[in-house]
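Let me give you the structure first, and then I'll get to my questions.
All protein chains but one are shown at their positions in the complex.
Entry: chain A
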């Protein structure tokens, strides 16, 4: 029988072997002698095509040399840890980090009580208590992975965690240098996460945390408890960024946020997509040359996360100045029960607002009894046949002015449908009723 690689190559339709002579059926035969001994691994490898023949070196990569080169320490066999401090006053683009802790409570409120926090076990009730926890128990988290494919075959090989620690951001990064040391790394991470009351990430809900959960589950085996990452409150900054900028920016990637909001442009940064290859270079050939760049990239992500917290609060306060979506932020204020704040915000940006936001503003006017302002907005929108404005006007004339004829003028302009029919029918009755009144 041929070797595995030969057989696979044949099945995948490479060129045929020279023909095996087939004697006439009458000829003498030696049955069953064709099955030869299997060739050695080396022989089979030689048969592989040249690309694949580049046999990876099998010598164990030198971990301590790598630790020295990176300025890291070996905290367990196969696990390196790197620590750096970043002073809060230092500039990161246009921004500093010193308002980070003070700004956090403002971001936490909407995060905890809206649907976007669905995977966060503690709900609105704990939002307030979270804001009072020590900032040292908050953890900014970001991982580097062996790919984006997802599933059980994707590794977390760098996990970075940053904490506010006095006047600095303390950055810690764990790097996996041996595949069979994953359990050790995860144990160290679990210890670190136990002391955490709040996780702050960018797209961590969709990516980093599910992946970490998968790794914990895989390393645990049956009947071993898996750290309940789900139970830790989690602020994923992607959501407020998306809310404020999805309609204004082409994309909401962290690099876009850095450029557009933080005024920070990375120089000589390794693109995240190259991280897997850098790690594979190390695993396969002991070449850790590019791992330093991976770690630097990860640290910049963490610093941007911390800088993003006060920056987002500034956006909330002055959305127009930051080119943010005023309507979306007004709705955020409304969700938080700040109707006046929402109205003031919309009012200030009214000339540039799309009709959906103007309708919201009109509604806010109506709720506050500011009818003339509401009417003027509705009329402006009704001129463009905006159905919601037509409907609001029809309601206004029917119920507030008791003028079904005028209401009918607007109702007739509504788009055809059961809603319009119903409304017109009712108004028609009222008109006839009014006509008949004087006869009574």
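Operating definition for what follows: a residue touches a chain if its C-beta (ideal position, glycine included) is under 8 Å from a C-beta of that chain, and two chains touch if they have at least 3 such contacts; residues count from 1.
Throughout what follows, contacts and distances are computed from a predicted model.
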| item | value |
| --- | --- |
| Name under which UniProt lists the unshown chain, selected from "DEAD/DEAH box helicase", "RagB/SusD family nutrient uptake outer membrane protein", "Carbohydrate ABC transporter permease" or "ABC-2 type transport system ATP-binding protein" | "DEAD/DEAH box helicase" |
| Which of A:179, A:246 or A:370 contacts the chain that the document leaves out | A:179 |
| Listed residues A:93, A:147, A:292 or A:341, member touching the removed chain | A:147 |
| From A:76, A:248 or A:280, residue that would touch the chain that is not displayed | A:280 |
| Touching residues (missing chain, whole complex) on chain A | 4-5, 7-8, 10-13, 16-17, 19-22, 24-29, 31, 34, 41, 45, 48, 52, 55-56, 146-155, 178-180, 210, 213-214, 217-218, 221-223, 226, 276, 280, 283-284 |
